[in-house]
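Right, I'll just put the structure down here and ask away after.
The complex appears here minus one protein chain, its other protein chains still in place.
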Amino acid sequence: MSDFSGGQAALAAEVIEKNRCAFCGACVGHCPYFVYHRGRVILRDLCTLDQGRCYRFCPMAGARGDFAGELGLVRRILIAQAVRSDLRKKAQYGGVVSALIDLALSQGLVKEAVLTSGHPERPPHGVRVKSRQEVLASAGSRYAASGVVAALNEALAEPEIHPLALVGLPCQIKAAAAMREARAGDVPFKPRRIHLLVGLFCTWALDYRRLSTYLRFMLFGERAFSYDIPPPPADVFKVWTGDGLKAFPLEEIRPMRLNACRFCDDMTSTRADLSVGSVEGLDGWNTVIVRTRLGERLLDLALEKNALRIGELPQADLEHLQEAAGLKKARGLETWKNES
Amino acid sequence: MKKLKPDPFNLIVTGVGGQGNVLISQIIGRALVDRGFQVSIGETFGLSQRGGSVQSHVRISQKRVYGPLIPEGQAQVVLGLEPLETLRILALYGRPDLKIVVNSRPVPPLNVIAGESVYPSEEQLKSALHGLAAKVWWINGTAAAQKLGAAVMANIVLLGALTAADLIPVGQADLEEALAQVLPAARLKQNLTAFRRGLKLIQ
Partner (left out) sequence: MSFILTDQPGLEVLLQGNQAIARGALEAGLAWASGYPGNPSSEIIETLAEVQARGRLYVEWSVNEKVALEGAAAASLSGLRAMVTMKQNGVNVCLDSLTTMALAGTKAGLVLVSADDPASISSSNEQDSRFAAELAHLPLLEPSSPQEALDMARFAFELSDRLGNICLLRSVSRLSHSRTNVRLGPLPKEKPRARFNTAEPFHTFPVTQKHQAMYDKLAKAREIFETSPFNSYEGPQSPELLVAACGPSCLYVREAIEMNGLAGRVGLLKIGTTYPLPRDFVLKYLAQAEKVLVVEEIDPILERRLKVLAAEAGPAIGTKIFFGKHSGHIPAVGEVGPDVVARALSRILDHDLVQADADYKTRAAALAAELVPPREFGFCPGCPHRASYWAIKNVLAADDRDGFVAGDIGCYTMAIWPTGFRQIKSVHAMGSGVGLSSGLGKLKPMGLDQPVISVVGDSTFFHAAIPALVNAAYNQSGFLLVVLDNSATAMTGFQPHPGTGRSASGQEIGRVDIESVCASVGVPVKVCDPYDLTATEAAIEEALQNLNTVQVIIMRRKCALVQGREGGFPYRMHIDPKLCRGEACGCHRFCHRIFRCPGIVWDERKGRARIDEVICVGCGVCEQICPAGAIIKETVA
(Lines give C-alpha, C1' and ligand atoms only; values in the text may rest on other atoms or scores of the structure.)
Protein backbone atom coordinates (compact mmCIF):
# COMPACT_ATOMS: atom_id res chain seq x y z
CA MET A 1 0.00 0.00 0.00
CA SER A 2 0.78 3.70 0.17
CA ASP A 3 1.17 4.20 -3.52
CA PHE A 4 -0.77 3.55 -6.67
CA SER A 5 1.60 0.85 -7.76
CA GLY A 6 -0.83 -1.94 -8.39
CA GLY A 7 -4.37 -2.89 -9.29
CA GLN A 8 -6.67 -5.86 -8.82
CA ALA A 9 -4.26 -8.29 -10.43
CA ALA A 10 -1.46 -7.32 -8.05
CA LEU A 11 -3.83 -7.48 -5.12
CA ALA A 12 -5.00 -10.91 -6.16
CA ALA A 13 -1.47 -12.20 -6.60
CA GLU A 14 0.06 -10.66 -3.47
CA VAL A 15 -2.75 -10.86 -0.99
CA ILE A 16 -5.83 -12.85 -1.98
CA GLU A 17 -4.27 -15.87 -3.61
CA LYS A 18 -1.67 -16.02 -0.86
CA ASN A 19 -4.46 -16.17 1.70
CA ARG A 20 -3.30 -12.99 3.42
CA CYS A 21 -6.51 -11.03 3.22
CA ALA A 22 -7.47 -9.57 6.61
CA PHE A 23 -11.07 -9.03 5.47
CA CYS A 24 -10.79 -5.43 6.58
CA GLY A 25 -12.95 -4.17 3.72
CA ALA A 26 -10.63 -1.40 2.56
CA CYS A 27 -11.06 -2.55 -1.04
CA VAL A 28 -14.85 -2.76 -0.77
CA GLY A 29 -17.05 0.11 -1.78
CA HIS A 30 -14.83 1.90 -4.28
CA CYS A 31 -16.11 -0.21 -7.15
CA PRO A 32 -18.38 -3.21 -7.84
CA TYR A 33 -15.57 -5.74 -8.10
CA PHE A 34 -15.13 -6.47 -4.39
CA VAL A 35 -17.86 -7.30 -1.91
CA TYR A 36 -17.91 -7.98 1.81
CA HIS A 37 -20.11 -10.91 2.67
CA ARG A 38 -20.54 -12.80 5.92
CA GLY A 39 -17.13 -12.12 7.31
CA ARG A 40 -15.10 -12.31 4.14
CA VAL A 41 -14.03 -10.03 1.34
CA ILE A 42 -14.70 -11.52 -2.07
CA LEU A 43 -13.08 -10.59 -5.38
CA ARG A 44 -16.14 -11.08 -7.53
CA ASP A 45 -15.34 -9.87 -11.04
CA LEU A 46 -12.24 -9.18 -13.06
CA CYS A 47 -10.88 -5.62 -13.30
CA THR A 48 -7.90 -5.16 -15.58
CA LEU A 49 -6.77 -1.69 -14.51
CA ASP A 50 -3.08 -1.53 -13.60
CA GLN A 51 -3.58 0.77 -10.67
CA GLY A 52 -6.38 1.14 -8.23
CA ARG A 53 -7.52 2.16 -4.79
CA CYS A 54 -7.97 -1.49 -3.86
CA TYR A 55 -4.25 -2.09 -3.92
CA ARG A 56 -3.34 1.35 -2.64
CA PHE A 57 -5.23 1.08 0.59
CA CYS A 58 -4.83 -2.62 1.29
CA PRO A 59 -3.00 -3.04 4.60
CA MET A 60 -1.60 -6.40 3.50
CA ALA A 61 -0.22 -5.32 0.13
CA GLY A 62 3.10 -3.74 -0.68
CA ALA A 63 5.89 -3.09 1.76
CA ARG A 64 5.52 -3.50 5.51
CA GLY A 65 5.05 -0.16 7.23
CA ASP A 66 7.55 0.49 9.88
CA PHE A 67 6.88 2.01 13.27
CA ALA A 68 8.97 2.92 16.25
CA GLY A 69 9.59 0.28 18.90
CA GLU A 70 6.98 -2.23 19.86
CA LEU A 71 4.13 0.18 20.46
CA GLY A 72 4.68 2.84 17.80
CA LEU A 73 4.34 6.51 18.54
CA VAL A 74 3.30 7.08 22.19
CA ARG A 75 2.52 10.57 23.49
CA ARG A 76 0.88 9.26 26.64
CA ILE A 77 0.01 5.85 27.95
CA LEU A 78 -2.43 5.40 30.81
CA ILE A 79 -5.42 3.48 32.04
CA ALA A 80 -9.00 4.75 31.84
CA GLN A 81 -12.63 3.79 32.25
CA ALA A 82 -15.95 5.27 31.19
CA VAL A 83 -17.67 7.25 33.91
CA ARG A 84 -21.19 6.37 32.72
CA SER A 85 -22.19 2.97 34.09
CA ASP A 86 -24.37 2.10 31.09
CA LEU A 87 -21.32 2.36 28.85
CA ARG A 88 -19.22 0.30 31.23
CA LYS A 89 -21.88 -2.35 31.61
CA LYS A 90 -22.15 -3.05 27.93
CA ALA A 91 -18.44 -2.96 27.39
CA GLN A 92 -15.85 -5.68 27.43
CA TYR A 93 -13.45 -3.92 29.80
CA GLY A 94 -13.61 -0.21 30.69
CA GLY A 95 -16.00 1.06 28.05
CA VAL A 96 -13.43 3.64 26.92
CA VAL A 97 -14.01 3.21 23.18
CA SER A 98 -17.75 3.70 23.56
CA ALA A 99 -17.19 6.70 25.81
CA LEU A 100 -14.75 8.34 23.39
CA ILE A 101 -17.02 7.83 20.40
CA ASP A 102 -20.05 8.96 22.34
CA LEU A 103 -18.13 12.08 23.34
CA ALA A 104 -16.84 12.78 19.85
CA LEU A 105 -20.38 12.55 18.47
CA SER A 106 -22.05 14.57 21.17
CA GLN A 107 -19.39 17.29 21.03
CA GLY A 108 -19.60 17.49 17.27
CA LEU A 109 -16.02 16.43 16.63
CA VAL A 110 -17.46 13.94 14.19
CA LYS A 111 -20.98 13.61 12.87
CA GLU A 112 -20.87 9.90 12.24
CA ALA A 113 -18.83 6.95 13.54
CA VAL A 114 -18.10 3.67 11.77
CA LEU A 115 -18.13 0.77 14.20
CA THR A 116 -18.49 -2.97 14.01
CA SER A 117 -21.99 -4.38 14.47
CA GLY A 118 -22.81 -5.77 17.85
CA HIS A 119 -24.83 -8.85 17.24
CA PRO A 120 -22.69 -11.94 17.97
CA GLU A 121 -24.93 -14.29 16.04
CA ARG A 122 -24.98 -12.47 12.78
CA PRO A 123 -21.96 -11.90 10.60
CA PRO A 124 -19.99 -8.89 11.78
CA HIS A 125 -20.10 -5.91 9.49
CA GLY A 126 -19.51 -2.19 9.60
CA VAL A 127 -22.28 0.04 10.93
CA ARG A 128 -22.56 3.79 10.75
CA VAL A 129 -23.82 5.35 13.95
CA LYS A 130 -24.84 8.81 15.05
CA SER A 131 -26.42 8.32 18.47
CA ARG A 132 -25.53 6.98 21.90
CA GLN A 133 -28.02 4.10 21.59
CA GLU A 134 -26.36 2.98 18.44
CA VAL A 135 -22.93 3.27 20.03
CA LEU A 136 -24.12 1.12 22.90
CA ALA A 137 -25.56 -1.42 20.53
CA SER A 138 -22.13 -1.91 18.98
CA ALA A 139 -20.22 -2.15 22.21
CA GLY A 140 -18.26 -5.30 22.98
CA SER A 141 -15.56 -7.20 21.15
CA ARG A 142 -16.36 -9.23 18.09
CA TYR A 143 -13.11 -11.14 17.72
CA ALA A 144 -13.79 -11.75 14.03
CA ALA A 145 -12.82 -9.77 10.97
CA SER A 146 -15.68 -7.51 10.07
CA GLY A 147 -14.92 -5.67 6.83
CA VAL A 148 -15.65 -2.46 8.70
CA VAL A 149 -13.67 -0.26 6.30
CA ALA A 150 -16.29 -1.06 3.65
CA ALA A 151 -18.77 0.94 5.72
CA LEU A 152 -16.30 3.81 5.92
CA ASN A 153 -16.02 3.69 2.12
CA GLU A 154 -19.78 3.74 1.85
CA ALA A 155 -19.92 6.89 3.97
CA LEU A 156 -17.13 8.52 1.97
CA ALA A 157 -18.92 7.80 -1.32
CA GLU A 158 -21.80 10.01 -0.29
CA PRO A 159 -21.72 13.68 -1.28
CA GLU A 160 -21.65 14.76 2.40
CA ILE A 161 -18.73 16.63 3.92
CA HIS A 162 -19.09 15.94 7.64
CA PRO A 163 -16.18 14.36 9.56
CA LEU A 164 -16.15 10.67 10.39
CA ALA A 165 -14.63 8.41 13.01
CA LEU A 166 -13.60 4.77 12.66
CA VAL A 167 -13.03 2.21 15.38
CA GLY A 168 -10.99 -0.72 14.17
CA LEU A 169 -8.35 -3.38 14.48
CA PRO A 170 -4.76 -2.53 13.55
CA CYS A 171 -5.19 -3.63 9.90
CA GLN A 172 -8.41 -1.70 9.51
CA ILE A 173 -6.85 1.41 11.08
CA LYS A 174 -3.80 1.08 8.85
CA ALA A 175 -6.05 1.08 5.76
CA ALA A 176 -8.04 4.07 6.99
CA ALA A 177 -4.86 5.95 7.88
CA ALA A 178 -3.55 5.42 4.35
CA MET A 179 -6.82 6.73 2.99
CA ARG A 180 -6.59 9.74 5.30
CA GLU A 181 -3.13 10.53 3.93
CA ALA A 182 -4.17 10.40 0.29
CA ARG A 183 -3.91 13.56 -1.72
CA ALA A 184 -7.37 15.03 -2.25
CA GLY A 185 -6.94 15.30 -6.01
CA ASP A 186 -5.90 11.65 -6.38
CA VAL A 187 -9.09 10.12 -5.05
CA PRO A 188 -12.82 10.72 -5.53
CA PHE A 189 -13.52 10.94 -1.78
CA LYS A 190 -12.45 13.66 0.66
CA PRO A 191 -9.57 12.17 2.71
CA ARG A 192 -9.87 14.82 5.42
CA ARG A 193 -13.32 13.53 6.27
CA ILE A 194 -11.57 10.65 8.02
CA HIS A 195 -11.12 12.67 11.15
CA LEU A 196 -10.74 10.36 14.13
CA LEU A 197 -9.23 6.88 14.23
CA VAL A 198 -9.63 4.87 17.42
CA GLY A 199 -7.63 1.65 17.25
CA LEU A 200 -7.98 -1.55 19.25
CA PHE A 201 -5.30 -3.86 20.56
CA CYS A 202 -5.33 -7.15 18.69
CA THR A 203 -3.33 -10.36 18.83
CA TRP A 204 -5.31 -12.08 16.14
CA ALA A 205 -8.80 -12.16 14.68
CA LEU A 206 -11.03 -15.03 13.66
CA ASP A 207 -12.67 -16.02 10.39
CA TYR A 208 -16.37 -15.52 11.10
CA ARG A 209 -17.52 -18.30 8.79
CA ARG A 210 -15.36 -20.95 10.34
CA LEU A 211 -16.20 -19.71 13.84
CA SER A 212 -19.92 -19.81 13.18
CA THR A 213 -19.73 -23.32 11.75
CA TYR A 214 -17.77 -24.42 14.83
CA LEU A 215 -20.17 -22.80 17.26
CA ARG A 216 -23.22 -24.11 15.48
CA PHE A 217 -21.79 -27.57 15.89
CA MET A 218 -20.52 -27.14 19.46
CA LEU A 219 -23.53 -25.33 20.87
CA PHE A 220 -26.06 -27.66 19.32
CA GLY A 221 -27.82 -24.71 17.82
CA GLU A 222 -27.87 -22.68 21.08
CA ARG A 223 -27.66 -18.96 20.53
CA ALA A 224 -24.46 -17.12 21.42
CA PHE A 225 -24.86 -13.69 23.03
CA SER A 226 -21.28 -12.63 23.39
CA TYR A 227 -17.71 -13.92 23.39
CA ASP A 228 -14.56 -13.18 25.29
CA ILE A 229 -10.97 -14.23 25.05
CA PRO A 230 -9.49 -13.33 28.42
CA PRO A 231 -5.79 -12.45 28.49
CA PRO A 232 -3.15 -15.12 29.32
CA PRO A 233 -2.61 -17.22 31.35
CA ALA A 234 -6.29 -18.02 30.63
CA ASP A 235 -6.42 -20.35 27.69
CA VAL A 236 -10.10 -20.32 26.87
CA PHE A 237 -12.66 -18.92 24.49
CA LYS A 238 -15.73 -17.92 26.48
CA VAL A 239 -19.20 -17.91 24.95
CA TRP A 240 -22.32 -16.67 26.75
CA THR A 241 -25.36 -18.59 25.56
CA GLY A 242 -29.00 -18.87 26.53
CA ASP A 243 -27.85 -21.92 28.42
CA GLY A 244 -25.21 -20.06 30.40
CA LEU A 245 -21.47 -19.63 29.97
CA LYS A 246 -19.50 -22.15 27.93
CA ALA A 247 -15.75 -22.25 27.63
CA PHE A 248 -13.79 -23.87 24.80
CA PRO A 249 -10.08 -24.54 24.74
CA LEU A 250 -8.36 -21.73 22.93
CA GLU A 251 -6.42 -24.37 21.08
CA GLU A 252 -9.59 -25.35 19.25
CA ILE A 253 -10.23 -21.75 18.23
CA ARG A 254 -6.70 -21.06 16.99
CA PRO A 255 -7.18 -22.86 13.61
CA MET A 256 -9.94 -20.38 12.85
CA ARG A 257 -7.55 -17.44 13.02
CA LEU A 258 -7.07 -15.54 9.83
CA ASN A 259 -3.92 -16.51 8.04
CA ALA A 260 -3.36 -12.79 7.52
CA CYS A 261 -2.74 -12.35 11.24
CA ARG A 262 0.47 -14.37 10.99
CA PHE A 263 1.91 -11.55 8.92
CA CYS A 264 0.76 -8.75 11.18
CA ASP A 265 3.39 -6.75 13.05
CA ASP A 266 1.10 -4.33 14.82
CA MET A 267 -0.58 -5.27 18.09
CA THR A 268 -1.68 -1.85 19.22
CA SER A 269 -3.03 -0.07 16.09
CA THR A 270 -0.01 2.16 15.69
CA ARG A 271 -1.65 4.34 13.01
CA ALA A 272 -4.57 5.45 15.19
CA ASP A 273 -5.10 8.71 17.07
CA LEU A 274 -5.75 6.71 20.20
CA SER A 275 -5.41 2.99 20.80
CA VAL A 276 -7.41 1.11 23.39
CA GLY A 277 -6.97 -2.36 24.93
CA SER A 278 -7.45 -4.29 28.12
CA VAL A 279 -5.46 -4.06 31.37
CA GLU A 280 -4.02 -7.30 32.51
CA GLY A 281 -5.43 -8.39 35.80
CA LEU A 282 -7.63 -5.30 36.20
CA ASP A 283 -11.29 -5.76 35.28
CA GLY A 284 -13.27 -2.77 34.24
CA TRP A 285 -10.36 -0.68 32.93
CA ASN A 286 -8.71 -0.08 29.56
CA THR A 287 -5.13 0.64 28.59
CA VAL A 288 -5.08 3.79 26.43
CA ILE A 289 -2.26 5.00 24.18
CA VAL A 290 -2.54 8.59 22.98
CA ARG A 291 -0.60 9.10 19.76
CA THR A 292 -1.57 12.34 18.05
CA ARG A 293 -2.55 15.90 18.92
CA LEU A 294 -6.12 15.06 18.04
CA GLY A 295 -5.98 12.09 20.39
CA GLU A 296 -4.60 14.35 23.10
CA ARG A 297 -7.36 16.90 22.56
CA LEU A 298 -10.01 14.21 22.74
CA LEU A 299 -8.62 12.82 26.00
CA ASP A 300 -8.52 16.31 27.54
CA LEU A 301 -12.08 16.88 26.39
CA ALA A 302 -13.09 13.58 27.95
CA LEU A 303 -11.67 14.61 31.26
CA GLU A 304 -13.20 18.07 31.03
CA LYS A 305 -16.63 16.60 30.29
CA ASN A 306 -16.22 13.88 32.89
CA ALA A 307 -16.65 11.17 30.31
CA LEU A 308 -13.58 9.25 31.51
CA ARG A 309 -11.70 8.75 34.70
CA ILE A 310 -8.02 7.89 34.28
CA GLY A 311 -5.12 6.39 36.19
CA GLU A 312 -1.50 5.37 35.82
CA LEU A 313 -0.58 2.22 33.96
CA PRO A 314 1.48 0.07 36.33
CA GLN A 315 5.05 -0.42 35.15
CA ALA A 316 4.72 -4.19 35.10
CA ASP A 317 1.74 -3.94 32.80
CA LEU A 318 3.60 -1.60 30.50
CA GLU A 319 6.50 -3.98 30.31
CA HIS A 320 4.23 -6.92 29.59
CA LEU A 321 2.47 -4.95 26.91
CA GLN A 322 5.76 -3.99 25.29
CA GLU A 323 6.92 -7.56 25.42
CA ALA A 324 3.75 -8.97 23.87
CA ALA A 325 3.67 -6.28 21.19
CA GLY A 326 7.37 -6.78 20.50
CA LEU A 327 6.87 -10.50 20.06
CA LYS A 328 4.00 -10.00 17.65
CA LYS A 329 6.02 -7.50 15.63
CA ALA A 330 9.00 -9.77 15.42
CA ARG A 331 6.94 -12.80 14.50
CA GLY A 332 4.98 -10.90 11.91
CA LEU A 333 8.05 -9.47 10.22
CA GLU A 334 9.78 -12.84 10.32
CA THR A 335 6.83 -14.61 8.72
CA TRP A 336 6.62 -11.90 6.10
CA LYS A 337 10.28 -12.29 5.31
CA ASN A 338 10.13 -16.09 5.14
CA GLU A 339 6.97 -16.50 3.19
CA SER A 340 7.15 -13.65 0.69
CA MET B 1 -35.55 -15.03 -70.24
CA LYS B 2 -32.03 -13.73 -70.50
CA LYS B 3 -29.33 -16.35 -70.20
CA LEU B 4 -27.95 -16.45 -66.69
CA LYS B 5 -24.20 -15.92 -66.48
CA PRO B 6 -22.63 -17.65 -64.77
CA ASP B 7 -24.94 -20.56 -64.14
CA PRO B 8 -25.28 -21.29 -61.24
CA PHE B 9 -25.29 -17.66 -60.11
CA ASN B 10 -24.48 -17.35 -56.44
CA LEU B 11 -25.58 -14.74 -53.93
CA ILE B 12 -24.72 -14.71 -50.23
CA VAL B 13 -26.80 -12.79 -47.73
CA THR B 14 -24.71 -12.34 -44.63
CA GLY B 15 -25.26 -10.65 -41.30
CA VAL B 16 -25.81 -11.11 -37.62
CA GLY B 17 -28.47 -13.32 -36.07
CA GLY B 18 -31.70 -11.39 -35.63
CA GLN B 19 -31.26 -9.09 -38.64
CA GLY B 20 -33.79 -10.92 -40.76
CA ASN B 21 -31.29 -12.59 -43.07
CA VAL B 22 -33.46 -15.65 -43.62
CA LEU B 23 -36.49 -13.55 -44.50
CA ILE B 24 -34.56 -11.75 -47.22
CA SER B 25 -33.30 -14.92 -48.84
CA GLN B 26 -36.80 -16.34 -48.67
CA ILE B 27 -38.25 -13.33 -50.49
CA ILE B 28 -35.55 -13.39 -53.13
CA GLY B 29 -36.05 -17.13 -53.56
CA ARG B 30 -39.77 -16.74 -53.94
CA ALA B 31 -39.36 -14.08 -56.62
CA LEU B 32 -36.85 -16.27 -58.47
CA VAL B 33 -39.05 -19.37 -58.45
CA ASP B 34 -42.03 -17.37 -59.66
CA ARG B 35 -39.89 -16.20 -62.58
CA GLY B 36 -38.99 -19.73 -63.52
CA PHE B 37 -35.51 -20.10 -62.03
CA GLN B 38 -34.23 -23.17 -60.24
CA VAL B 39 -33.27 -22.00 -56.79
CA SER B 40 -31.45 -23.55 -53.87
CA ILE B 41 -31.05 -21.63 -50.63
CA GLY B 42 -28.89 -22.90 -47.79
CA GLU B 43 -29.42 -21.30 -44.41
CA THR B 44 -27.43 -21.34 -41.21
CA PHE B 45 -29.46 -20.86 -38.09
CA GLY B 46 -29.95 -22.26 -34.65
CA LEU B 47 -27.39 -21.25 -32.11
CA SER B 48 -25.98 -18.74 -34.56
CA GLN B 49 -29.15 -16.73 -34.12
CA ARG B 50 -28.12 -15.70 -30.62
CA GLY B 51 -26.00 -12.86 -31.86
CA GLY B 52 -23.70 -15.00 -33.98
CA SER B 53 -22.89 -14.76 -37.68
CA VAL B 54 -25.62 -15.89 -40.07
CA GLN B 55 -25.38 -16.64 -43.78
CA SER B 56 -27.80 -17.60 -46.51
CA HIS B 57 -26.41 -19.07 -49.72
CA VAL B 58 -28.68 -18.46 -52.69
CA ARG B 59 -27.95 -20.59 -55.79
CA ILE B 60 -29.74 -19.48 -58.94
CA SER B 61 -29.83 -21.60 -62.08
CA GLN B 62 -31.69 -22.14 -65.31
CA LYS B 63 -30.42 -25.71 -65.56
CA ARG B 64 -31.21 -27.54 -62.34
CA VAL B 65 -31.39 -27.38 -58.57
CA TYR B 66 -27.89 -27.15 -57.08
CA GLY B 67 -26.66 -28.02 -53.60
CA PRO B 68 -27.33 -25.50 -50.84
CA LEU B 69 -23.66 -24.63 -50.25
CA ILE B 70 -21.71 -22.30 -52.53
CA PRO B 71 -18.26 -23.67 -53.38
CA GLU B 72 -15.21 -21.66 -52.33
CA GLY B 73 -14.54 -18.52 -54.29
CA GLN B 74 -17.81 -18.70 -56.17
CA ALA B 75 -19.98 -15.92 -54.84
CA GLN B 76 -20.97 -13.41 -57.53
CA VAL B 77 -22.84 -11.06 -55.20
CA VAL B 78 -22.78 -10.46 -51.47
CA LEU B 79 -25.62 -8.68 -49.72
CA GLY B 80 -24.13 -7.71 -46.36
CA LEU B 81 -26.51 -6.71 -43.62
CA GLU B 82 -23.49 -5.96 -41.43
CA PRO B 83 -20.05 -4.81 -42.57
CA LEU B 84 -17.84 -7.02 -40.38
CA GLU B 85 -19.75 -10.13 -41.40
CA THR B 86 -19.36 -9.10 -45.02
CA LEU B 87 -15.59 -8.94 -44.77
CA ARG B 88 -15.51 -12.13 -42.75
CA ILE B 89 -16.78 -14.37 -45.53
CA LEU B 90 -14.74 -13.03 -48.43
CA ALA B 91 -11.66 -15.19 -47.86
CA LEU B 92 -13.79 -18.27 -48.33
CA TYR B 93 -16.36 -17.17 -50.90
CA GLY B 94 -15.16 -13.96 -52.55
CA ARG B 95 -13.56 -13.38 -55.93
CA PRO B 96 -12.13 -10.35 -57.76
CA ASP B 97 -15.27 -9.72 -59.82
CA LEU B 98 -17.51 -9.79 -56.76
CA LYS B 99 -20.19 -7.12 -56.30
CA ILE B 100 -21.14 -6.10 -52.78
CA VAL B 101 -24.13 -4.21 -51.37
CA VAL B 102 -23.45 -3.63 -47.68
CA ASN B 103 -25.24 -1.96 -44.79
CA SER B 104 -22.91 0.51 -43.14
CA ARG B 105 -24.15 0.18 -39.58
CA PRO B 106 -21.90 -1.93 -37.36
CA VAL B 107 -23.34 -4.45 -34.96
CA PRO B 108 -20.38 -4.82 -32.63
CA PRO B 109 -19.78 -8.30 -31.26
CA LEU B 110 -20.12 -8.63 -27.48
CA ASN B 111 -16.39 -9.18 -27.17
CA VAL B 112 -15.77 -5.84 -28.90
CA ILE B 113 -18.22 -4.06 -26.64
CA ALA B 114 -16.49 -5.59 -23.66
CA GLY B 115 -13.22 -4.11 -24.82
CA GLU B 116 -11.55 -7.42 -25.58
CA SER B 117 -11.47 -7.05 -29.37
CA VAL B 118 -11.37 -4.08 -31.72
CA TYR B 119 -13.98 -3.27 -34.34
CA PRO B 120 -12.32 -1.92 -37.48
CA SER B 121 -13.05 1.66 -38.47
CA GLU B 122 -15.36 2.53 -41.33
CA GLU B 123 -12.36 3.59 -43.41
CA GLN B 124 -10.62 0.31 -42.82
CA LEU B 125 -13.71 -1.69 -43.73
CA LYS B 126 -14.46 0.34 -46.84
CA SER B 127 -10.88 0.08 -47.98
CA ALA B 128 -10.78 -3.68 -47.38
CA LEU B 129 -14.07 -4.32 -49.18
CA HIS B 130 -13.15 -2.11 -52.13
CA GLY B 131 -9.90 -4.00 -52.45
CA LEU B 132 -11.73 -7.32 -52.55
CA ALA B 133 -14.59 -6.55 -54.93
CA ALA B 134 -15.21 -5.10 -58.36
CA LYS B 135 -17.87 -2.77 -56.99
CA VAL B 136 -19.14 -1.90 -53.53
CA TRP B 137 -22.35 -0.07 -52.66
CA TRP B 138 -22.07 1.24 -49.07
CA ILE B 139 -25.65 1.85 -47.94
CA ASN B 140 -26.90 3.42 -44.73
CA GLY B 141 -29.83 1.06 -44.53
CA THR B 142 -30.32 1.27 -40.76
CA ALA B 143 -30.59 5.06 -40.80
CA ALA B 144 -33.13 4.89 -43.61
CA ALA B 145 -35.10 2.23 -41.73
CA GLN B 146 -34.96 4.21 -38.50
CA LYS B 147 -36.41 7.22 -40.30
CA LEU B 148 -39.26 5.02 -41.42
CA GLY B 149 -39.90 4.06 -37.83
CA ALA B 150 -38.25 0.69 -37.41
CA ALA B 151 -34.53 -0.03 -37.55
CA VAL B 152 -35.38 -3.72 -37.90
CA MET B 153 -36.44 -3.11 -41.52
CA ALA B 154 -32.89 -2.33 -42.57
CA ASN B 155 -32.80 -5.72 -44.27
CA ILE B 156 -35.74 -4.77 -46.52
CA VAL B 157 -34.10 -1.44 -47.33
CA LEU B 158 -30.94 -3.32 -48.34
CA LEU B 159 -33.02 -5.64 -50.47
CA GLY B 160 -34.31 -2.59 -52.32
CA ALA B 161 -30.77 -1.37 -52.86
CA LEU B 162 -29.71 -4.79 -54.17
CA THR B 163 -32.60 -4.71 -56.62
CA ALA B 164 -31.85 -1.20 -57.88
CA ALA B 165 -28.20 -2.13 -58.38
CA ASP B 166 -29.48 -4.72 -60.84
CA LEU B 167 -27.35 -7.50 -59.44
CA ILE B 168 -29.87 -10.34 -59.41
CA PRO B 169 -32.05 -11.62 -62.27
CA VAL B 170 -35.32 -10.37 -60.73
CA GLY B 171 -36.51 -6.80 -60.56
CA GLN B 172 -38.68 -4.48 -58.52
CA ALA B 173 -42.01 -5.88 -59.69
CA ASP B 174 -40.96 -9.48 -58.98
CA LEU B 175 -39.71 -8.65 -55.52
CA GLU B 176 -42.70 -6.55 -54.56
CA GLU B 177 -44.89 -9.45 -55.62
CA ALA B 178 -42.79 -11.78 -53.48
CA LEU B 179 -43.03 -9.42 -50.51
CA ALA B 180 -46.79 -9.50 -50.82
CA GLN B 181 -46.75 -13.30 -50.93
CA VAL B 182 -44.38 -13.86 -48.04
CA LEU B 183 -45.28 -11.13 -45.55
CA PRO B 184 -48.50 -10.96 -43.57
CA ALA B 185 -50.90 -8.38 -45.03
CA ALA B 186 -50.72 -6.14 -41.96
CA ARG B 187 -46.99 -5.56 -42.41
CA LEU B 188 -46.88 -5.28 -46.19
CA LYS B 189 -47.35 -1.54 -46.62
CA GLN B 190 -44.57 -0.62 -44.20
CA ASN B 191 -42.19 -3.06 -45.82
CA LEU B 192 -42.96 -1.87 -49.33
CA THR B 193 -42.13 1.65 -48.23
CA ALA B 194 -38.82 0.39 -46.82
CA PHE B 195 -38.12 -1.56 -50.01
CA ARG B 196 -38.76 1.46 -52.22
CA ARG B 197 -36.64 3.63 -49.98
CA GLY B 198 -33.83 1.17 -50.58
CA LEU B 199 -34.32 1.37 -54.32
CA LYS B 200 -33.74 5.11 -54.13
CA LEU B 201 -30.49 4.73 -52.18
CA ILE B 202 -28.68 3.51 -55.29
CA GLN B 203 -27.52 6.21 -57.65
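Going by the order they are written in, the chains are A and B; count residues from 1 in each one.
Methods note: a contact is a pair of C-beta atoms (placed from the backbone, for glycine too) under 8 Å apart; a residue touches a chain by one contact, two chains touch by 3 or more.
Because the structure is predicted, anything quoted here is derived from the model rather than measured.
Of the candidate positions B:L11, B:I24 or B:I41, contact with the hidden chain is made by B:I41.
Only one of the listed residues, B:Q26, B:N103, B:T163 or B:N191, touches the absent chain: B:Q26. Residues of chain A that touch the chain left out of the display are 7, 30-33, 35, 37-38, 40, 42-49, 51-54, 188, 209. Mapped onto chain B, the footprint of the missing chain covers residues 16, 18, 25-26, 29-30, 32-33, 38-48, 50-53, 65-74, 84-85, 87-88, 90-91, 94-96, 107-115, 117-120, 124-125, 128, 131-132, 142, 146, 151, 181.
Rule of thumb we're sticking to: only the chains that are shown with their structure count from here on.
The distance from the centre of chain A to the centre of chain B, with each centre set as the mean of the Cα atoms, comes to 66 Å.
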